[in-house]
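Structure incoming, see below.
Only a single protein chain was left out; the remaining protein chains are all shown in position.
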Amino acid sequence: MSRGWDRDAMAARAARELRDGDYVNLGIGIPTLVANHIPAGMRVTLQSENGMLGMGPFPYDDEVDPDLVNAGKQTITALPSSSFFSSSASFAMIRGGHIDLAILGAMEVSADGDIANWSVPGKMMKGIGGAMDLVSGVRRVVAVMDHVGKSGQPKLVARCSLPLTGRNVVDIVITNLGVFACGKRGEGMRLVECAPGVSIAELRETTAAPFLEAVS
Amino acid sequence: MSRGWDRDAMAARAARELRDGDYVNLGIGIPTLVANHIPAGMRVTLQSENGMLGMGPFPYDDEVDPDLVNAGKQTITALPSSSFFSSSASFAMIRGGHIDLAILGAMEVSADGDIANWSVPGKMMKGIGGAMDLVSGVRRVVAVMDHVGKSGQPKLVARCSLPLTGRNVVDIVITNLGVFACGKRGEGMRLVECAPGVSIAELRETTAAPFLEAVS
Amino acid sequence: MKGKFCETPEEALDGLLVPGMTIMSGGFGLVGNPETLIDAIARDGVSRLTIISNNCGATGFGLWRLLANSQIERMISSYIGDNALFEQRVLDGALALELNPQGTLAERIRAGGAGIPAFYTRTGVGTVVAEGKPHEEIDGVTYVRERWLRADLAIIKACRADPEGNLVFRKTARNFNPDMATAARITVVEAEELVPAGALDPDHIHTPGIFVDRIVKATINERRVENRTTRAREAVA
Partner (left out) sequence: MKGKFCETPEEALDGLLVPGMTIMSGGFGLVGNPETLIDAIARDGVSRLTIISNNCGATGFGLWRLLANSQIERMISSYIGDNALFEQRVLDGALALELNPQGTLAERIRAGGAGIPAFYTRTGVGTVVAEGKPHEEIDGVTYVRERWLRADLAIIKACRADPEGNLVFRKTARNFNPDMATAARITVVEAEELVPAGALDPDHIHTPGIFVDRIVKATINERRVENRTTRAREAVA
């Protein structure tokens, strides 16, 4: 079915949240694909929370350097503008509000911007990593996820059921079916955009929280 | 009169508090002279709180570098072991207890280790500088001062009259008349050593606090 | 080479100077002071400034000039030293002074940049600087709580800068500069040398470009020596 967005189209839609000059942190998964959609000529600098600013593309096979990885432990490259720093300096940068945008995967997001993306009760947790620091410290947080879970349950909800990563922190949610602006200050969630072929009625059905239809 | 110690002899006595391998911060005035008395072969590393570890001697005239000064704003030199760092890193080093010894000038010291060395009421203050951080953070604090003031008033007292730099922080006081160990934990001040030609009776007369005579 | 590089100090400060604003200014004593930018602020004449800086220059030099110009309303510093004009302004009631221990000042600025609104320190406990502040006993030791410091503008002196805003400092001219670069809404840098992208080793950048908004070449580099202290060269035997 061609209804909605595929993973790459979700990344492309997330890339439309980038502004020239932005310093950006991209999470693992679909967010990593956003790097492929940065418009030509736009200056976007990627931060990696393990201690790097100015991430380059993945290396050619003969360029792989074990001392040069991103937060997903993928081998990467540096750029002429790059800098390296310690973990405390990296998170001072994040916590201090110096990163303009974080694009992160999510398991659940609530209408008022709560996000859960680190732990599922009953499953062994992999850990928290930098997610809590990112959602609390970065100026603008974009969550990317499927609109519903594997068993069809809504992931955009009135109240998260999973352990939270942060409360009232998500600005924008991009799913395979549409784009929503969360109401972090209690102003209510707002539909920003429907994915191709997706109706508002369908979104109402698959979303477990009310939203305003302020589609532009 | 040759009774007691002169400035240089006080510095020499203070140098006897140094241990091999020590990292040391020296204050302005007599403490600066301590550097001239480091025993040959003893490894002592001098920290300067404006952001340097491993201070060398004063420069030759043609070596003066305006970007290389100590905390007293004196021009200095670097050594092959030197490192430079920021102010926050420098005081993290001090506050975190990594400096073994601070030797500082004082206006008043109390029997239980309070020190006043930054401000005289009624006089314009020059400021605090790094003194409060040093007395609170350094593992061992040695105060160096004249035993009595210009008008003959005792400076080693039961309770300081001047605004404090720190409370219960001084370990050892070296004056021109003797050496005392303060009772930081309320255990009472103890006479460690009389300067040449100085009697205990004289010290009792010129000291405004009781002390134990545990002279070795 | 454009990037964050500006042509003149005026361009670098364009639109940023507002009466009543708070400015952090790097430097320790007369070392590592943003002399070019201070000169531009003096010429602008912007007034009622709160200045956060370890010192306040010296006669004719650095921030002293803004003081002489009656542009400063309030100073947050650790050490004033012998500064007759400063003393006079304080006695006249024309200048408010908040003295901080130097390490507390540095850490408050670092906290401002790191998103830490308050922290505990032993420095100053039992002294006038801790009066009126919350205290807490932690593991049997009494600490005082200090707040972060942030500013509208930081003016910074670097040795070298690239177009991305990556900075390298030299010797003890580093001091408060990298900390302050992190703690202001806008950071403007003057550098002795502007270098092309890739000229700085990424392992050895002191301030990553994310903290820097605009850069201008330092044209005033008096680098006055406050306390010239030398030793005699030993005679050759």
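Order as written gives the chain letters A, B and C; numbering starts at 1 within each chain.
The rule is simple: a residue touches a chain if its C-beta (ideal position, glycine included) is under 8 Å from a C-beta of that chain, and two chains touch if they have at least 3 such contacts.
Note that this is a predicted model, so its numbers are computed, not measured.
S.K.: Which candidate, A:41, A:66, A:152 or A:186, sits in contact with the chain we can't see?
M.R.: Of the candidates A:41, A:66, A:152 or A:186, A:66 is in touch with the missing chain.
S.K.: Of A:5, A:23 or A:85, which sits in contact with the chain we cannot see?
M.R.: Checking the options A:5, A:23 or A:85, the one contacting the hidden chain is A:85.
S.K.: Which residues does chain A use to touch the chain missing from this display?
M.R.: Considering the whole complex, chain A reaches the absent chain at 48-52, 57-61, 63-70, 72-76, 78, 84-88, 90-92, 94-95, 114, 124-133, 136-137, 163-168.
S.K.: Which residues does chain C use to touch the chain missing from this display?
M.R.: Listed in rising order, the touching residues are 107, 111, 114-122, 136, 138-139, 141, 143, 147, 168-171, 174, 201-204.
S.K.: Considering the whole complex, not just the chains shown, which residues of chain B touch the missing one?
M.R.: Touch set of chain B with respect to the missing chain: 23, 45, 47, 53-54, 78, 80-85, 91-99, 137.
What we mean here is this: only the chains that are shown with their structure count from here on.
S.K.: According to the touch definition, list the chains common to the neighbour sets of chain A and chain C.
M.R.: Touches both chain A and chain C: nothing.
S.K.: Taking each chain's centre as the mean of its C-alpha atoms, which one ends up farthest from the centre of chain B?
M.R.: Ranked by distance of C-alpha centres from chain B, the top chain is A.
S.K.: Counting only Cα atoms for the centres, state how far chain A is from chain C in Å.
M.R.: 36
S.K.: Using mean CA coordinates as chain centres, what's the chain A-chain B distance in Å?
M.R.: Taking the average C-alpha coordinate of chain A and of chain B, the gap between them is 55 Å.
S.K.: Could you tell me the distance, in whole angstrom, between the mean C-alpha positions of chain B and chain C?
M.R.: Centre separation, chain B to chain C: 28 Å.
S.K.: Counting only residues that touch at least 2 other chains, which ones in chain B make the list?
M.R.: none
S.K.: Specify, in ascending order, the residues of chain C that touch 2 or more different other chains.
M.R.: As it turns out, chain C has residues touching two or more other chains at 110.
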